[in-house]
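One chain of protein is taken out of this complex; the other chains stay put.
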Amino acid sequence: TAPAPSSTGGGEAASAPAETIKIGGAFNLTGELSSLDVPAANGAKLALAEINAAGGVDGKQVELIIRDGKTDPATVANITTQLIDSDKVVAMIGFTDSDSALAAGPLCQEAGIPFITAGATSPKLPSQVGDMMFLTPFGDNVQAAVGAEFAYDRFGPKAYLLWDKGTEYTTLLADYFKTRFTELGGEIVLEDTYQSGDKDFSAQIAKAKSLGEQPDFYYISAVPDDIGTTVKQFREAGITGPIVGGDGYDTPLLVEVAGDAANNVFFTTHALMDADNGSEAVKSFIEAYRTEYGHDPENAFAALGYDTMKLIVDAIQRAGSTDGAAIAKAIEETQGFPGVAGELNYSASEHVPRKGVTMIEVKDGKFTLAAEMVPEKVPAP
Amino acid sequence: MLRLENVEVFYGNIRALKGVSFSVREGELVTLIGSNGAGKSTTLNTIVGLLHPRQGAILYEDEPIHRLSPFQMIQRGISLCPEGRRIFGNLTVDDNLRMGAIQRRDPEGVRQDREWVYALFPVLAERLHQLGGTLSGGEQQMLAIGRSLMSRPRLLLMDEPSLGLAPVLVQTIFQTLQQLKAQGTTILLVEQNAHQALEIADRGYILETGRIILGDAAATLRTNKLVVQSYLGG
Amino acid sequence: MDDSLSRPVSVAQPTTWQRYAGVATPLLLLLLVTLYIQGASSAYIQRVWIILGLDIILVASLNLFNGFTGVFSLGHVGFMAIGAYVSAILTLPLEKKAINLPDLPAWLAHIQLGFFPAILIGGLAATLVALAIGRPVLRLSGHYVAVATLAFLVIVRVILINATPYTRGSRTFSGTPAYTTVWWVYGWALVTIYVAWRVLRSPYGRAMLAQREDRAAARSVGVRVLRSRMWAFGISAFLTGVAGALWGHYILSFSPNAFYFAETFSIITMLVVGGMGSISGSVIGAILVVLLSEVLRNLEGGFSLGVVQIPPLYGMSQILMAILFIGILIFRREGLLGGREIDLTKLFVVDYWRSVFRRKEV
Amino acid sequence: MSSCFAYVRPTQWLRLDDARSFADSDSRQTDQSERTDAARLDNGQILLQVRNLSKSFRGLLALQGYDLTLRAGEILGIIGPNGAGKTTLFHLLTGFLTPTTGTIHFRGEDVTSAPPPVIAEMGLTRTFQNIRLFDSLSVLDNVMVAQQLHTSYAFWETIIGWPTFLRKERSVRQEALDLLALMGLADQARRRADELPYGGQRRLEIARALATRPAVLLLDEPAAGMNPHESDQLHQLILDLRREFALTIVLVEHDMRLVMNLCERLQVLNYGEIIAEGLPEDIRRHPRVVESYLGAAH
Partner (left out) sequence: MSFFEYGVQQLINALSIGSLYALMAIGLAMVFGILRLINFAHGDLMMVASYTALFLLIDGFPFLGAAIVAVVVAAIAGLAMERVAYRPIRGAPDVAMLLTSFAVTIVLENVAVLTVGARSRAFPAPPFLSTVFTLGNLTVSSVNVVAIVTTAILLVLLTFFVRRTDTGISMRAAAEDLVAAQLMGININRVIAYAFAIGSGLAGVAGLLWAAKVGKVDPFMGFSPVLKAFIAAVIGGFGTIPGAVVGGYVLGFLEIFLQGILPGQSSAYRDAFVFGILILVLLIRPNGILGVQEREEI
């Protein structure tokens, strides 16, 4: 059990005995992005509790100082400065979107503190920020390539593509998918977009249906909050073909909202997060999350947050030091780290982890493993 | 019937009425005269409950009413024809009149009263379905007067009803007021047109900067030197 | 006869220097605090102080339009976006341009401007857009202007998202050079306040206020309503664009999401809480909202009151702020300053001190 | 004698050396000599020429076939029952409404569809039936807004507070203050306009109109809400203003004492049409006017 938190000048301190190792947790706990960042933060807190229960690092307890960026760029930068400057953290984790990661990253870089994003999937991040920046999830180019290759082989060369043009994640995913799919010889027969916040896809659907011949499959690039709705409305309109997408689909909402309609949906993600069919690590993670928060993990970001926390502590332990450069080096040397959301491998040139991609199929309202893949070719970031 | 006792009303920190006391007896026509900004409208608005006195009391048939809301005044038979007309601009002339009778439950009586108002102001009958907001200033004034009559008030408060009206209509209005009085309506009339007001009134009060400075029978006031000089003009 | 003409002169008119001193004092105070913070505070406080300066520019320039003309623009953040993107594109180092914005047209791909010219061009771009949309939109009245400018904001966002070669679309724009310093920010804040103050006390400002109070009456005495609104809109858009540019070179990474409703509401909050139409109100509103939300944010992570342990409640600071604003508005409907200005002029008038002195003696 | 000051107007320079505060004036009777003075000006140049003016609102003819020839120096009264179209006429003359048919020429120029600010700049201004001031502005600023109409400023000079701007601004301010002094409002200059008592607001509205240096001033029921005593003061004020500013005045009013004593010529409108036109004495006895407007008592 975690020791009682104490005051640390404002940040939420999950544990704080005499000498602790402080890690910054910067998340957008309120505002638009909270539905992604809250699960990530919860995952990280869960990991922290386990770490401290197991004795911490070299007898020292680990403290995760969480601050809320409020989905506001200025506040995001403020809390990063606070974590670095006032809280004196030795490393930082957090944020599931590139906007925030890119606002915080350069500040960490300048301070020489490693920063691992728990959810931002833009493969360009490390090159944009510098050598202190790491990702826990794979890059979108990797999962998009897997999606394209899998669907091309399994369903055929004609695809319909729908994406949310208002967020970076969905845009990148759609772009990389298009690149890889046309490279394979596939054809996008109809491309359509929607605006972030749209909840009515009837016009797009009518347009798709008006295609003379239906495509082999439908690639829909959407954020977790939208995906259940999209699938539900597509199916209700009588579109039965396979729907393919990325790790935004990895949320219980998909099945809860769409119900039976979610069958014949395929998506790429980090690991099969299923309490019944998943790996042991996944099972115990889900169990622990349920016990702690009273419900299943909301989406893949919960597992990513958990892994991120575990990874950074592991790196500190291996580095045997709290020096930023040493920790970064330890992360770079990570090989075969067993995360809940897939195995993590880094190197000096790969700050985006080399990770296998899991392809999930929804069958009878259950997530089942369709394939474990490494893409043949990855589009350039 | 109506008695104000030492009423004080404030706008923020400005004391607009500084202890006003006067009374109106059943069946009387009393006029309240005063120059601009004396507090006449404030007095009427306070009686109907749009404003509430900080001090003092207002008694209507010996019942204190100064804490009630305006809608409760109509129930007690008090009706105000307000300054600035306050016509419902997007309702038709006819609907404006209906609004005046919204609390009444006798459709037949309401219909008759509407006919009566149209007979009083034939111009309104011509504009039956025009929107109130597009009427000329004077037409609006007629409509406002007609509307305030529609609730069949027992105590009618009139705030400068002749404002902006053609002379012939001013006469009509004063005749109507006399007629109403004859029918038993009690009237408190605020007027700039002091000549005519004092001619038809039983009694009058002079209000100056929030205080009643004079109150007497109308006939006496008409010959009062101060009144002649300041309010009746040369 | 004589005294009727001399009467206006005898209305105790402060001399010019007294008036300037009255206005300059609070600004000087602001400068001193800034100097102190630069010298003696943590990086975090310095950061908050810079954000405050940026918000002062944003609020004061929004006030220059909304407050002075009485027509409500909900689209000013669109100008902020224009300023931020234009200036960021112009100053992006050429190597980064090649990587981040590979599809930029040649003439843009090969220029890299200094900070100051880029800010000016950012502001001018915002002005140009403002003048183009202002001509039709500012003819409308009241809430219709609000909706039309809201529509403008949506359109700006759509264009930013789709102009991928210039903006990277919805993807984060990064690599903006970190030029903005506290001196740039407060320098421009002073310029903004000065301009707003000059406008307010000029024929332009009088015309704006007159048409705000009564459009028809203003027209009857020769005020050209559209023209005076256009002036306000143009100047205000310029300053907002400048603020956007400064903001971009401070936050460094942003996407179209940064320039949308959340930012709009935040600026409007500061404006209304401070009091529309008042320049000092804008400053006070910004100070109150920025500082208070930082203080509350630092408390919501949980803290201990002696033995009582307050658990973290994220979102509590927003709730408290909102309740506070409702309270302020209930007691001061027109905002804290209610359209008046903090005027320290009288402190520099000898008579004032004399009267203070005398009152004390009595 | 304090500084003398001058109003620049297109036609003449007028020295107001003997300016005095009209508001203090207590003379109540029309000064007969002034009336004859003004009558002489009747032969002056034609300022306003209106031909066959009509306005209809969705079928309702508010004004039809209206003609007017207004000469410099006149005081023209327009009376008529409520809804006769008097205010509509003012709206048309000052550009707030565009006529359905007809033409308006002011000083020989066609201003039929010119907007209000242009017409104001040419020298035709009005007051409103319901007082319309810039409520939250100071009394002085209310006048300065109008006063600045004939001064041109470059934006850059105002922004940096260049001496040329300051000089212009000072003179505009001084002229406004002088005008306020003339109207007896000098010591109220710094108050908010809506804090003035009603009479003060009426005077301020007139002062504001005068600040645009009009040749023709249209007054819409200026005596409404005034008691007889106050309306006598207004009478004197209008006469004084006409003399000092060489004004031509069109007056819409229901106060018959004021209209009959003040105006040299009357037009009577009914249902948008002119039903009578002529000297006050004749109008007073005109049967149609008596029937539709004046009633038996007059």
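As written, the chains take the letters A, B, C and D, and residue 1 is the first residue of each chain.
By definition in this document, a contact is a pair of C-beta atoms (placed from the backbone, for glycine too) under 8 Å apart; a residue touches a chain by one contact, two chains touch by 3 or more.
All figures in this text were calculated on a predicted structure; none of them were measured in a lab.
Only one of the listed residues, A:Lys22, A:Arg67, A:Lys165 or A:Lys310, touches the absent chain: A:Lys165. Residue-wise, the contact with the chain that is not shown comes from A:Asp192, picked out of A:Asp192, A:Asp274, A:Asp323 or A:Glu343. Residue in contact with the omitted chain (choice from A:Pro39, A:Gly56 or A:Gly186): A:Pro39.
By the touch rule set out above, subunit C reaches the unshown chain at residues 66, 72, 136-137, 139-141, 143-144, 146-148, 150-152, 154-155, 157-159, 161-162, 215-216, 261, 265, 268-269, 272-273, 276, 313-316, 318-319, 321-323, 325-326, 329-330, 333-335.
Taking the complete complex into account, residues 30, 32, 34-35, 38-39, 165, 190-195, 197-200, 202-204, 206-207, 209-210, 225, 228-229, 232-233, 236-238, 253, 256-258, 295, 298 of subunit A touch the chain not shown. Hidden from this view is one chain, which touches subunit B at 48-50, 69-71, 73-75, 79-80, 82, 86-91, 95, 98-100, 102-103, 131, 133-134, 147-148, 151.
Methods note: only the chains that are shown with their structure count from here on.
Touching subunit C and subunit D at once is no chain at all. Centrality by C-alpha centroid: the chain sitting nearest the overall protein C-alpha mean is C. Centroids built from CA atoms put subunit C at 37 Å from subunit A.
The distance from the centre of subunit A to the centre of subunit D, each centre being the mean of the chain's C-alpha atoms, comes to 74 Å. Measuring from the averaged C-alpha position of subunit B to that of subunit D gives a distance of 31 Å. A linear topology is adopted by the chain contact network, the touching chains following one after another without closure.
Screening every pair of chains for touch gives A-C, B-D, C-D. Touching subunit C in their complex are the following residues of subunit A: 4-7, 9-13, 29-32, 66-68, 70-75, 77-78, 81-82, 84-86, 98-99, 102-103, 105-106, 122, 128, 165-168, 171-172, 195.
Taken in their complex, subunit B has these residues touching subunit D: 33, 35-37, 84, 123, 130, 134-139, 141-142, 160, 163-171, 192-195, 229-234.
Against subunit D, in their complex, subunit C makes its touches with residues 1-2, 4-9, 11, 195, 198-199, 202-204, 206-207, 209-210, 213-214, 216-224, 231, 339.
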